[in-house]
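Only one protein chain is missing from this complex, and each of the others stays in its spot.
Letters A and B mark the chains as written, and numbering starts fresh at 1 in each.
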Amino acid sequence: MGTELLLFYLFGAIAVAASLLVVLQRNPMHSVLLLIVSFCALAGLYIGLEAPFAAVVQIIIYTGAIMVLFLFVVMLLNAHREDEVDVGARPVRGPLRAGAVLAVVLMAELVWALVRAGGPRDGALSEGAGADAAALQSVRTLGNVLFTDYSLAFEATSILIIVAMVGAVVLAKRES
Amino acid sequence: MVPLGHYLILSAILFGVGTMGVFLRRNVITVLLSIEVMLNAVNLAFIAFGRTMGSVDGQVIMFFVVTVAAAEAAVGLALVIALFRHRESLNPDTFTSLKW
Partner (left out) sequence: MIPLYIAQFGIILAVFGMLLLAAAVMVYSERKVAALIQQRYGPYLVGPKGMLQPIADVVKLIFKESLRPVAADRVIFVLAPILSATAAFAAFAVVPFGAETTLFGLIEEPIRLQVADVNVAVLVVFAITSISVYGIVLAGWSSNSKYSLLGSLRSASQMISYELSYGMSLAAVLVLAGSLSLTDIVNAQQGAWLGFIPRWFVFVQPLGFLIFMIAGVAETNRAPFDFPEAEQELVAGYHTEYSSTPFMMFFLAEYINMVTAAAVAADLFLGGWHGPFLPEYLGWIWFLVKISAILFFYIWMRWTLPRLRYDQLMQFGWKVLLPLAALNLIVTAAGVIYCGN
């Protein structure tokens, strides 16, 4: 129990610190790398939540593919640091700052509401969790559910991926 | 077992950080990165709930969110590249007029 809580705080602190740096930090390349650190910390949290398959999928897909895509685009476009003045831009400072403040307010409200609500009320809920924990871990159960109960969503996702691939190629093509 | 509330609070904090990033940053790629942070916060909440309810539905939804995020990142970055070719700038404030 003690080590689990400790690991939760460790990974949670890494995830929050890395995400904050992603948002506040000037160099886009460093932002991408910090986001990778945040994803790996989240993968650690998923392992603590008895979802090892989700953790590995997070690393393979998010850090192994999506972030490589971001990295390629950052390198290709040679994204400059943000404090260089852009001639064509008309900065809108006021609404931006207000928006950021509202985001912090949202965060504070959510945290306050969750702290007040406490955990799940039912004791029966955690018993159900304990009995199914071994089944939760099984990739077999996951595959079963994916292909029977959620098969429509699964097939729709494959169409989505093809559409996204074709769309990305068409959008990024050079007009010659 | 770490109580559910802890995970939800962490998820809320990450979501708030991501939202802050979408508003504050003046670089399109970093805005897309902040959106990914928000999606991850949601993933964490789903898997935490899945473990508490004792069903695999949390993980299933997380896979679909990851897939959709991948598709969205691909198309979003292609758009960024197309925009960059026209205006040579990654600042969203440059793209404020409807005509090129």
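Here is the rule we go by: a contact is a pair of C-beta atoms (placed from the backbone, for glycine too) under 8 Å apart; a residue touches a chain by one contact, two chains touch by 3 or more.
Values in this document were obtained by computation on a predicted structure and should not be read as measured data.
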| item | value |
| --- | --- |
| Visible chains in contact with the missing one | A |
| Full-complex contact with the absent chain, from A:Ala13, A:Ala108, A:Val139 or A:Val166 | A:Val139 |
| Selected residue (touches chain absent from view) among A:Ser38, A:Thr63 or A:Thr157 | A:Thr63 |
| Which residue of A:Tyr9, A:Phe72 or A:Phe147 touches the chain not shown here | A:Phe72 |
| Positions on subunit A where the hidden chain makes contact | 29-30, 33, 36, 52-53, 56-57, 59-60, 63-65, 68, 71-72, 75, 137, 139 |
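Criterion: only the chains that are shown with their structure count from here on.
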| item | value |
| --- | --- |
| Gap in Å, rounded to a whole number, between the CA centres of subunit B and subunit A | 6 |
| Touch list for subunit A against partner subunit B, complex | 1, 4-5, 8, 12, 15-16, 19-20, 22-24, 28, 31-32, 35, 38-39, 42, 45-46, 48-51, 53-54, 57-58, 61-62, 65-66, 69-70, 73-74, 76-77, 79-80, 82, 86, 88-92, 96, 99-100, 102-104, 106-108, 110-111, 114-115, 117-120, 125-126, 128-133, 135-136, 141-142, 145-146, 150, 153, 157, 160-161, 163-165, 167-169, 171-172, 174 |
| In the complex with subunit A, residue positions of subunit B that touch it | 1-10, 12-27, 29-30, 32-34, 36-37, 40, 43-44, 47-48, 50-60, 62-64, 66-75, 77-82, 84-85, 87, 89-91, 93-94, 96 |
